[in-house]
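Missing here: one protein chain of the complex. Every other protein chain is in place.
For chain A:
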Amino acid sequence: MTLRLVRREKASTRMAVLAPLLALLAAMVLNLLLFLAMGKDPAAVFHAMLLEPFSSWAGFSEVLLKMGPLLLIAQGLAIGFRAKVFNIGAEGQFILGAIFASAIPVYFPQATGAWIWPAMLVLGALGGALWAVVPAFWRVRLNANEILVTLMMSLIAIQVLNYLLLGPWKDPMGFNFPQSVMFQYDAMIPILLPGTRVNVSLLIALFSALLAWAYMQRSFGGYQFLVGGLAPKAATYAGFSEARAIWLSLLIGGFAAGLAGAAEVAGPIGQLQRSISTGYGYAAIIVAYLGGLHPVGIVASSLFMAALYIGGDNAMVSADLPVAAVRVFQGTLLVCYLAAVTFVRFRLDFGASVEGGRV
């Protein structure tokens, strides 16, 4: 009996839905072994990681808080990924968004008015998009690989952040800590759910999912992205501009990441500091793929990934797990998912498929 992959006649919708669940299962089994090898109690770990985030309102509200930026960034990235434009520098665009947004409270710490936080969000989104202009320009004009350029731009972004926090933007009353002043009240996004830290930016993120859905599933612009990703020659034949797809992909990705960065400093953090991002830009790549690059799938996967963040923190405390273990879990999950999606277009064939045949 031989085992082999056979291409399906049609992509299987059932598998497309099942793939992330299968991936989760496989990742859990693999990590179970890892935890056992580390001498941890797997039951305690999984309880802390996967159940605790949902078992209290306080815990769950933290999940929602983390979900916002992941959802926003992943929706932006997924659009580009569908067109096979690989922006993996959302982390840098996120940081630039945070920096741009912080400019208002840093330079006008006394300013008041309801316009401040919305203006910060807009400025942040523009900052993120601006950071994506460089890789887009280089790719279109010089055919420089956007994967490398976006990644390197992230490293530059971190240095820009460091420079500002150690130099001109350092809080003079801050005991020399590398952080900006605390933002004034009007520079903070209003709270959405009283008693929690969840703010209005979650609504913005959910709204972005709606926009992404309309754009990718219903509009001609989104269709052009799909064609460009699936069959570049057909896109050229039809006259869909590749340069336009690259520019739009990177700008949308940068815009969304920048918005997320702004919402982070104007939300739960409340100042510009070095640790504004806990790898949201990279985790969002996983979120985008786990969601099948589909706007609705991404809503689910961002919720899940956010829970994993909170769960990981829990596991560190209650099950004494090292920080890296959470990253390992995320990584395994992505690898398992990439393996599982194969089955959307292929199925396993057990060789002996000829009825009545003799082997």
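Following the convention adopted for this analysis, a contact is a pair of C-beta atoms (placed from the backbone, for glycine too) under 8 Å apart; a residue touches a chain by one contact, two chains touch by 3 or more; residues count from 1.
Keep this in mind: contacts and distances are computed from a predicted model.
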**Request:** Identify the UniProt protein name of the omitted chain, choosing among "NADH-quinone oxidoreductase subunit E", "2-keto-gluconate dehydrogenase", "Fe-S cluster assembly protein SufD" or "ABC transporter ATP-binding protein".
**Result:** "ABC transporter ATP-binding protein"
**Asked** Out of A:Y107, A:Y185 or A:F220, which is the one that touches the chain we can't see?
**Response** A:F220
**Identified contact with the non-displayed chain, of A:S55, A:T112 or A:T236** = A:T236
**Request:** Determine and list the chain A residues touching the chain excluded from the picture.
**Result:** 2, 4, 6, 9-11, 214, 218-221, 223, 226-227, 230-231, 233-234, 236-241, 349, 351, 353-359
